[in-house]
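Of the protein chains in this complex, all but one are displayed in their positions.
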Amino acid sequence: MNENPGKKSNAILLMSCPDRRGLIARITDFVYKNNGNIEHADQHVDHQQGVFFMRIEWSLEGFKIPRGEIGEAFSGVADSFSMEWDLFFSDERPRVALFVSRYMHCLYDLLFRYRYGWFNAQIPLIISNHPDASRAAEEFNMDFHKFEINGENKHQQEEKEMKILKKYGIETVVLCRYMQVLSKNFVDKYPNNIINIHHSFLPAFAGAGPYEKAHGRGVKIIGATSHYVTEKLDEGPIIEQDVVRVNHRDTVEDLKRKGQDLEKVVLARALKWHLERKILVYGSTEKRKTVIFD
Amino acid sequence: MNENPGKKSNAILLMSCPDRRGLIARITDFVYKNNGNIEHADQHVDHQQGVFFMRIEWSLEGFKIPRGEIGEAFSGVADSFSMEWDLFFSDERPRVALFVSRYMHCLYDLLFRYRYGWFNAQIPLIISNHPDASRAAEEFNMDFHKFEINGENKHQQEEKEMKILKKYGIETVVLCRYMQVLSKNFVDKYPNNIINIHHSFLPAFAGAGPYEKAHGRGVKIIGATSHYVTEKLDEGPIIEQDVVRVNHRDTVEDLKRKGQDLEKVVLARALKWHLERKILVYGSTEKRKTVIFD
Amino acid sequence: MNENPGKKSNAILLMSCPDRRGLIARITDFVYKNNGNIEHADQHVDHQQGVFFMRIEWSLEGFKIPRGEIGEAFSGVADSFSMEWDLFFSDERPRVALFVSRYMHCLYDLLFRYRYGWFNAQIPLIISNHPDASRAAEEFNMDFHKFEINGENKHQQEEKEMKILKKYGIETVVLCRYMQVLSKNFVDKYPNNIINIHHSFLPAFAGAGPYEKAHGRGVKIIGATSHYVTEKLDEGPIIEQDVVRVNHRDTVEDLKRKGQDLEKVVLARALKWHLERKILVYGSTEKRKTVIFD
Partner (left out) sequence: MNENPGKKSNAILLMSCPDRRGLIARITDFVYKNNGNIEHADQHVDHQQGVFFMRIEWSLEGFKIPRGEIGEAFSGVADSFSMEWDLFFSDERPRVALFVSRYMHCLYDLLFRYRYGWFNAQIPLIISNHPDASRAAEEFNMDFHKFEINGENKHQQEEKEMKILKKYGIETVVLCRYMQVLSKNFVDKYPNNIINIHHSFLPAFAGAGPYEKAHGRGVKIIGATSHYVTEKLDEGPIIEQDVVRVNHRDTVEDLKRKGQDLEKVVLARALKWHLERKILVYGSTEKRKTVIFD
């Protein structure tokens, strides 16, 4: 990550902990006492599980603690509430890699949004198991690496991919209709940092061929789902979903065409929230969910 | 069924057959030659399966064939194309029974729409496995029959229910959140004439507790589905679906509340289309779907 | 208003003031120091206008300040920030009157939700300029008062209505498709406490005949809008809107039928938020808007 000189410097704290009295007061007081001006604050309590969540963003202008020492200073508050927390700065731009196979619609959609300043990110790299995306990489001045995957070489190819991601300093991976299942080994390296778009309204029609399945079942509405990738295919925490009406006149091809428009906006929203540090993931391994502070 | 004197007399034909040249010409010519004025005509071809579907509705005013002989007259056309077909008249009002358990929202919603003329039907009868709906039956001057169902008496109770349905001349059964699974024996007696509302966006969250499941999975949109009941639970042909956004702040109770508003409108639309003879069911047993000529 | 014994006692503060540092810290600290447990907190800053908004709800269990003295205790905080604020208690149930003319769908919809516990309110009274709603009043055990309005008697009739509202201790008036325009005199007596449902997607098709106008214009989507009533017809602050697709096959009657389903849910949501003290109105007279803390 490197800093973005044109961007205002805000600090962003994402926190979760067991719910207790005085949490908001203590957290906001920490900012106030150090002369920070809160620009956004959002909190949520899952009363069923007794968990508190908060996102707070404040201007660093005039803030008394130097940015390099904020984390240490806050850890006193955090420890007294047994918090899990992360500190970010709005002028940092996370480095993102795009994975894609043969469908180009999500890739190009993200690239255009990127060109027009939608994302607070740097995207230096496209990786694919097919050659098709090399043209997009050229048009947008990005590096392109192809790693063909077959039944035997998956482990080695993923090792190479991870090496490149490390070299480019990649923090977040976006699967823009990447038609390969990542291994547990890969996924574990990027917890809550791999975003996928699945072309159905999950949990309906998980796995391959969701438009064909939706057509076969005769549903009247189709959807798309963006989620964090976990070890289990299409079962990671859902970030965003959207839907569109279909009817008996729509062929599988029509569903694909309508669905692609969903896939694009759903993935773009998810990535934007992720980059703006608006997503908190919580819950047990089996049942992880997201809080979206939008 | 008995006739509705205030209602205009139209004939309605619902047809399906292998797609062939000249179908529309022959069918519309049948109406035209006999001096019928077509008010609505809709057709659809499933090019993948090569099946043709049509709904045609024409005024009986001045039509040369007496209504009692239309079916026979049309059977010549129908046979030459190997059609499956049904003939209805818009001034007939199908007799409908409402089944309900303890949730009253769908029941009352249908009853009010019925009172205000939404449905071309007669609804003389409410059946339940609980006593709660007797009040609604009273308020709307309907007969009420309670059949408690337990693990042992299901077969006998269903026999009694079917006897009553027969006595009342019921053609269509609507399950307004009826929490019992009907046996194959019952279902087979009313093919494509039992309409259910399931409180999820099928095929996601079939079976019991869909709102709890949706909440557990952390979906961002919930839905409701109306479908014809078949032998397999929640797998019958889908008639209508609708959805609403939810977010992390919504508890299971919130999902239920939001979902109930969906259930009501989705079920009402499905029943309305059914009564207006706008639904064609087709496909193999495993994969039945609907054509909705709305 | 009288207390609801079955309901948990929470205090709810709604506040707005010029945005300044330390607001959230001071407000939450007030609750924390007095041993209150915050159950919900939501804030918003309109950065353009520099206005801060907050809704905070905390349990009175163990709260050190008696409920009768909370307002006075908080006024110190409030004054130092030049706040406008209101204090409510969740166990109070505001008294609501329903006004209706001849369309019964919104009225019955609210009555059923009321019967099933949707609203934290008491609804003792229905007022109409027509006799039609007397049946609903009977069915739901409410008082019914009819005040026919014509070109000459409006002033006197409204005087009588306001007298009755006062007698019944009414705080909030809901216009459930009430087809009379209230005078400025009436409206001024219930600022931000008269909720209307307009059967269009405002500001499109304000005034009479919105479905006819929408049909004439050939729009592809219709809507419904719930708003607080102000002196200017259909220009009050919008609380909620929703929409549904229509097409060239829909007649004006179809638009009405589809639209009525929107009107019901949009009005119900608006009233629910209002009663749960989730709505803040702000802005200059000409351009008032709502913050909905849902």
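Just so it is clear, A, B and C label the chains in written order, and each chain counts residues from 1 on its own.
Quick note on the criterion: contacts are C-beta pairs under 8 Å (C-beta built on N, C-alpha and C of every residue); 3 or more make two chains touch, one makes a residue touch a chain.
Since the structure is predicted, the reported quantities are computational estimates derived from the model, not experimental observations.
**Q** So one chain is hidden, and I want to know which residue out of C:Ser75, C:Gln156, C:Asn185 or C:Thr251 touches that hidden chain in the complete assembly.
**A** C:Thr251
**Q** Just name the one of C:Met54, C:Ile70, C:Ala121 or C:Leu202 that touches the chain not displayed here.
**A** Within the whole complex, the residue contacting the unshown chain is C:Leu202.
**Q** Any idea which of C:Gly22, C:Gly36, C:Pro94 or C:Pro237 touches the chain not displayed?
**A** Per the contact definition at the top, the residue touching the missing chain is C:Pro237.
**Q** Looking at the full complex, which residue from A:Val51, A:Leu87, A:Met104 or A:Leu233 touches the chain that isn't shown here?
**A** From the options A:Val51, A:Leu87, A:Met104 or A:Leu233, the contact with the absent chain belongs to A:Met104.
**Q** Touching the missing chain, which residues of subunit C?
**A** Output for subunit C: 44, 46-48, 201-205, 216-221, 223, 237-243, 247-249, 251, 283, 287-292.
**Q** Given the full complex, what residues of subunit A touch the hidden partner chain?
**A** Residues 104-105, 108, 112, 116, 118, 139, 249, 257, 261, 265, 268, 294 of subunit A touch the chain that is not shown.
**Q** Hey, which subunit B residues sit against the chain that's not shown?
**A** Against the left-out chain, subunit B lists 21-25, 28-29, 31-33, 35-43, 45, 47, 245.
Basically, only the chains that are shown with their structure count from here on.
**Q** Can you work out the rotation angle that lays subunit B over subunit C using Cα coordinates, in steps of 5 degrees?
**A** Between subunit B and subunit C, the superposition angle is 180 degrees.
**Q** Interface check for copies subunit A and subunit C. Shared numbers divided by all numbers used: above half gives same, below half gives different; which is it?
**A** same
**Q** In whole angstrom, how far does the Cα centroid of subunit A sit from the Cα centroid of subunit C?
**A** The answer is 37 Å.
**Q** Note the residues in subunit C that touch 2 or more other chains, in rising order.
**A** In subunit C, no residue touches at least two other chains, as defined above.
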